[in-house]
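To keep things clear, I will list the structure first and then write my remarks on it.
A single protein chain has been omitted from the complex, and every remaining protein chain is retained in its original position.
And now, subunit A:
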Amino acid sequence: MTVAAQQIVDGTPAPTAGNDTGTVTPIGVDEAAQFLYREARLADAHELDAWEALWTDDALYYVPIDDTADPMTSMSIIFDNRGRIATRIKQLHTGRRHAQRPPSRLCRTVGNVEVLGVEGTDTVVTSVVQIVESRERGTRFWAGRVTHKLRRTDDGLRMSTKKVVLVDSDRPLLSLSFLV
């Protein structure tokens, strides 16, 4: 992830050095997996507020088209800072987000969870997600490689980054209006 990717033009503060004194208790693969499963379950169930509460304030929710491109100068599928995540959730809450009316029926599997290492206060976790989405137009299969950056806070584990690289990210995609 580029540094630029973490500073969205419309108002994200620069990433903070962390919320503790620098000692990080490592997050193990089991603990990470439990977090990923919970996040997946909340997204599948459209538990919007609970899902939103999993984010840190310096959040980055990113679904690139080209994972090697600079999201500040290139198009992405999703490139949300914390403020824009809040907007996305609020839009879903209006009940007038037509692309999610009715909400997609979702069932996703998270697998191949690995802890890749530590970056500052965050633990980098990679996984694979496979999602079945059912809507009136039909049933669609989504799959991608996911990177989470997890952080231990006073309130428990939180995610500061979620990046989903879809296998078909650079091809024509039908609407992707649920929380991927």
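The criterion applied here is as follows: contacts are C-beta pairs under 8 Å (C-beta built on N, C-alpha and C of every residue); 3 or more make two chains touch, one makes a residue touch a chain; residues count from 1.
As a convention for this text, contacts and distances are computed from a predicted model.
Taking the options "Carbohydrate ABC transporter substrate-binding protein (CUT1 family)", "Aldehyde dehydrogenase family protein", "Chemotaxis protein CheA" or "Aromatic ring-hydroxylating dioxygenase subunit alpha" in turn, only "Aromatic ring-hydroxylating dioxygenase subunit alpha" matches the UniProt protein name of the chain that is not displayed. Contact with the chain not shown here comes from a single listed residue; of A:29, A:45, A:118 or A:174, that residue is A:174.
Across the entire complex, the residue among A:29, A:53 or A:69 in touch with the chain not shown is A:69. Residues touching the missing chain, restricted to subunit A, are 8-10, 63, 65-66, 69, 71-80, 84, 87-88, 90-91, 94-99, 101, 136-137, 170-177, 180 (touch as defined at the top).
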